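All protein chains but one are shown in place.
Right after this comes chain A.
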């Protein structure tokens, strides 16, 4: 299980750097005390993940990830944070028992994931990726997966109408 044979190719170096960036962003997001800093380090993680997608040849997913998570969601979070006051930011009281338990839980989770990934059999690639995989995604979405796609759009429309209704009700205090 522990015999890693790693080839030091450019791809590996890029993967390693991006993975480290993603983890650093996530860890910083937990450790920062100011909420705006947390949102930004989350954005950093999202960008690193997009880099990993590019590495896997999924440019479309990568740039949609940046567009939605970094461009829209992070900005919305920052908006929300800026609109509200955060005077009570400070050190939380230390809770040693809880922290120890959380650390044990994390280690167990890591162990399970590590075991799962190392013992999993990855089948060899059935077919090589098509050169223009965005085109293939589009074709699949509108043929084989047309119904799930439409269902998702109905779901989003419902959410959208719900958001409008909620915002409207807050607007006029009767």
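Here, a contact is a pair of C-beta atoms (placed from the backbone, for glycine too) under 8 Å apart; a residue touches a chain by one contact, two chains touch by 3 or more; residues count from 1.
Just so it is clear, contacts and distances are computed from a predicted model.
Here one chain is missing from view; checked against "NADH-quinone oxidoreductase subunit H", "Quinol oxidase polypeptide II", "ABC transporter permease subunit" or "Imidazole glycerol phosphate synthase subunit HisF", UniProt names that protein "NADH-quinone oxidoreductase subunit H". Residue-wise, the contact with the chain that is not shown comes from A:63, picked out of A:15, A:63 or A:145. Although one chain is not shown, part of chain A still touches it, namely residues 10, 34, 36-37, 40, 43, 47, 50, 59-60, 63-64, 66-67, 70-72, 74-75, 78-79, 82, 132-135.
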